[in-house]
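My structure is below; once you've seen it, I'll send some questions.
With one protein chain held back, the other chains of the complex are shown just where they sit.
The block that comes next holds chain A.
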Amino acid sequence: MRFSGLRVLKEGLTGNKGWQPHWRDPEPKPEYDIVIIGGGGHGLSTAYYLARDHGLKNIAVLERGYIGGGNIGRNTTIVRANYFLQGNSEFYSHSLKLWEGLEEDLNYNVMHSQRGIINLFHSDGQRDAAARRGNMMISQGDDAILLGREELRKMVPFLNFDDLRFPLYGGLYHPRGGTARHDAVAWGYARGADTRGVDLIQNCEVTGIDIENGQVRGVQTVRGPIRARKVAMVVAGRSSQVAAMAGMRLPIESHILQAFVTEGLKPVIDHVITFGMGHFYISQSDKGGLVFGGDLDFYASYAARGNLPTVEHVMEAGMALMPMIGKARVLRSWGGIMDMSPDGSPIIDRTHIDGLYVNCGWNYGGFKAVPGSGNVFAHLIATGNYHPAATRFRLDRFRTGRGIIDEEGKGSQHNLH
């Protein structure tokens, strides 16, 4: 089933009775060439690109819950390529280019909105750092514009420019950044993978990974054993539990990140705005809700909900930056389970077990990486080689100390990012 203007018109005039489910609900087969554990954004896009770019069909995506029910449905939907370090910058640049062609490629409206991202700065030193980052973004081929205070005021006049502690000196503007409709990204990739023959198997928790003589042979699931030549682990916050089934320990600690949405309002915030000093960022969804969040709660957790001190901190930061936000009523909040790596950058690699691959460590930035992550992970699984845009996300960089990608310059240990 494909979408078109004509089709939407026809269905609208005939009671919308012709729409079909977007993907099948198949029974698991006893054997696949490739089993992907995790039907989130990254797992679905991995399956899609394995089928689209590598001609592979005999693939299953095993999802413990339902498609779109994990972090892909629980994030703040920001898409950007404003990284500084090699390793990250070429990867996110690659991912943003995939975003820009995604709707046409998937024939699915993911509501990708390149409304621009503004990272605020508050001192001469921060302006220098923003200029340096902007130059790195431009040298990667992406876009960055350094905004002075008055240029910033024209774009976002509602900010508190004269906060005594953090006066606004300007912002680093990334026009191609923006947002997308998170659920539609999951649904679009799911339909795209299913159409190309991938089996999406929901309610299928993996309970074991079968390994013989250092080679992966398949998985055990609540719906029976499934043999496979290759197995890919793409389970974000649950990475440690799944890797433990293969006898592995990962350099991952799972943390909570909270986010908040207000009641729907008329258009008021046109961009994505980040206030790093207050650990606060905000955008407005197409439904009108202000979507905002802050920093981690900062303790290991799988509760998928946080504690009140972080709520208070985020609200205070929002009030400091844009006092008008105090008039909006918060509708709901939630917490996602973040797979935090020691250096704050992801892992896309083989493991020491033949045929077993790992994709994790997305910290609090996995959503924008969904197209890129699946694309380069599919390349690794299908060809055995690292994609040129993802040669540095190596699992062994922590052990060896070589190739640490510490974007924030904080150090490479667990409680720093």
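Just so it is clear, a residue touches a chain if its C-beta (ideal position, glycine included) is under 8 Å from a C-beta of that chain, and two chains touch if they have at least 3 such contacts; residues count from 1.
Everything below uses one rule, namely that contacts and distances are computed from a predicted model.
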item: Among "FAD-binding oxidoreductase", "Sarcosine oxidase subunit delta", "Spermidine/putrescine transport system permease protein PotB" or "Fe-S cluster assembly protein SufB", the UniProt name of the subunit that does not appear here; value: "Sarcosine oxidase subunit delta"
item: Listed residues A:Phe298, A:Trp334 or A:Tyr386, member touching the removed chain; value: A:Phe298
item: Contact residue for the chain not shown (choose from A:Gln86, A:Asn109, A:Asn160 or A:Asn307); value: A:Asn307
item: From A:Lys17, A:Lys154 or A:Arg399, residue that would touch the chain that is not displayed; value: A:Arg399
item: Contact with the hidden chain (one of A:Arg238, A:His271, A:His379 or A:Arg392); value: A:Arg238
item: Touching residues (missing chain, whole complex) on chain A; value: 238, 240-241, 244, 249-254, 298-303, 307, 309, 342, 398-399, 412-415
